[in-house]
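For this view, one protein chain was removed and the others were kept in their places.
Lettered A and B in written order, each chain numbered from 1.
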Amino acid sequence: MSRVYGANELVEDVQRRGICIGCGACVDLCPYFKNYRGKTALLFPCTLAEGSCHAYCPMAEVDLDELSLKMRHKPYDGSPLGPYMHILTSRAGKNMPQSPYQSGGTVSALITFALKEGVIDAAVLTGREGLVPSPKLVTEPEEVLKCAGSKFMASPTLAGLNQGAKKGFRRMGVVGTPCQALSVTQMRNNPMNKDDFVDPVELVVGLFCTWAVDTRGFLPLLSAYAEGTSIIGIDIPPPPSDIMVAHTAKTRFEIPLDMIRPLIPRACRICPDMTAEWADVSVGVLEGKPEWNTLIVRTEKGRQLVDAACKDDYLIKDDMPLENLQHLCLAATNKKRQALNQAKEDGLLNTGEAGNHAAFRIPEGVVKRILTQNPEEIC
Amino acid sequence: MGKVPLVHDPYNMIITGVGGQGNVTASQVLGNMMSREDLYVTIGETFGASQRGGSVMSHLRVSSETSWSPQIPRGRAHMIMALEPIEALRVLVDYGSPETKVLCNSRPIYPVGVIAGDMEYPSQPDLRTYLEELTEAVWIVDATDAALRLGDPILGNIVMIGALERVGELPIRREDFKSVIAQILTADKIDMNLKAYDRGTELMRN
Partner (left out) sequence: MLILTEGREGERYLLMGNAAIARGALEAGVSVATGYPGTPSSEIVDNLARVSKERNLYVEWSVNEKVAMEVAAAASFAGLRSLCAMKQNGINVGSDFLLHLAITGTRGGMVLVPCDDPGALSSANEGESRHFARMLEIPLLEPGDFQELKDMVKWAFELSEAIHNVVMVRSVTRLSHASGNVTFGELSTFDTQAHFEFSGAFLDSRQGPVLSLPVAYKHAQQQAKLQSAMGMFEESPFNTYSGPVNPELLIITSSVCHLYAKEAISLLELKDRVGLLKLGTTWPLPPRLMEQHLRSTEKILIVEEVIPFLEENVKILAGDLATQIGAKTFFGKNDGTLPRVGELNPDLLVNALTKILDISYDPVSQAYVNRAKELAFRGAPSRDLTFCSGCPHRASFWAIHNALEMDNRAGFVCGDIGCYSLAMFPCGYGTLKTLHAMGSGVGIASGFGKLNLFGMDQPVLAVSGDSTFFHAVLPALVNAVHNDSDIILVILDNSGTAMTGFQPHPGLPIDAAGNAAPSVDIPAVCEAIGASVRFSDPFDLEETQNILLDMLNEGKGVKVLVLRQICALSPERKAGRMYDMALDESLCLGENCGCNRLCTRVFKCPGLIWDKEKKVAKIDEVICTGCGVCASVCPSNAISKREAI
């Protein structure tokens, strides 16, 4: 039974315990939670015992099994890559500009296409103000590309979704990280049992994510190398490289990952979802082919969109090589296992009483399986 | 033409309300109305910070013998004129006695604590019951409503003064009011203030 509490509990359960990821789910639902430069703050105490903020938060009393049963009509099984229909590779088609993309441009292509065709009435994307990531509500297809490119910083993108819902958009497309996709799924489940609830989201595009960095810690680091607005791209090359690379128009510089790792929020270390299991489609890099994406199609809606985009030359798809698939599966399994171990150690998994609410609830049998299975065997 | 003699000497009256209601003006007008050759008047006020939404009190002493202190002793208020209803009750704790009489405006000004939902504001029937239990007589008049109909809520305090004349305990008359306001107001305001005063006396006839 998923438990919903209020804003004060949200502060206790999530912020005070250091597991806020700054996803923006609680921001702009009301005037009390606001995010500034990556930190979410409660401006005034709220006296309500239950609130949407706590209900939507991906780190507060999330019952993954219940959510899965309600939204996916099957139990949460803890499989490495989550439920899916197909796993493909893809990249932007000829009707999309060919650059600049983080890798294949699949996300930009799908969203641009969805806006053009009216599948969605607005896109909730992540842009930048200077170097600081900020939510952007986009209605014109031409504006989508401005938000392209991984920010690597945790961004309160879902504040854009909340703003969009207030403005009356009812078929929004959200591009977000796994925690954000999870939050949106909770929102769509009407956790506050409102009679007049209308789901304002049409489509969720998830992004693969192993970890993000805290904006306030990361920005001074970046600024030491180059002035904020001049940075046009950030990337982390695949192992065995141990660096982060950033580009300006003229230069390229490297930051050792050892300097970045301390800036990873604690929330990322307990997050079991690497491939955005709660999205309609999930997109990530394709190892070995920097101009392509890995594309996981999970729902019928996602499949329809991908097929239509390909038909209209917005997207090109291809088969996923087995080796890549195995690597992906291994990485996802490891993240799941590490995360659940950490969550258990921190008392955030399946705990109970007031003052010690759980971040996640997963059936014990599934937890056991995840922690004891041999990754080599299942991938 | 006799004026009403002092029922008590000194006669102690407290004018109370919320900062900004014209409490000070009311006490000054009443004080001047009674400042006759053979009467000593003392008025004690608190204003300044207390005006920012806080409770205010004027202590009015009238005597034929001597000047008294600007603070009325405990339990010695003979009359409480309240421009705001719950202030009458508040004042009774320190200065009331079973012999006290209360003339009270009906219009509430909600404390911010009530507006914020932290506290309850009593209903008028409840408040009247409380006041009647603690005092000898209670009159509640719709002074602010009368003032609003005359065009300016601030005239509420003048309506109350007119009502106070009707209570009959203090040596005040309409002529005194007229000569006092002739001294302190510009000509264009006198008429409106007289109307407010008369409205107050009318309200007490009902």
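Convention: a contact is a pair of C-beta atoms (placed from the backbone, for glycine too) under 8 Å apart; a residue touches a chain by one contact, two chains touch by 3 or more.
Being a predicted model, the structure only gives us computed values, none of them experimental.
Interface note: of A:S52, A:S68 or A:T275, the residue touching the hidden chain in the full complex is A:S52.
For the chain left out of this panel, the touching residue among B:I109, B:V141 or B:I172 is B:I109.
By the touch rule set out above, subunit B reaches the unshown chain at residues 18, 20, 27-28, 31-32, 35, 37, 40-50, 52-55, 66-76, 86-87, 89-90, 92-93, 96-98, 107, 109-117, 119-122, 126-127, 130, 133-134, 144, 148, 153, 183. Residues 29-32, 34-37, 39, 41-44, 46-48, 50-53, 192 of subunit A touch the missing chain (whole complex, contact as defined above).
FYI, only the chains that are shown with their structure count from here on.
In whole angstrom, the spacing between the mean C-alpha positions of subunit A and subunit B is 66.
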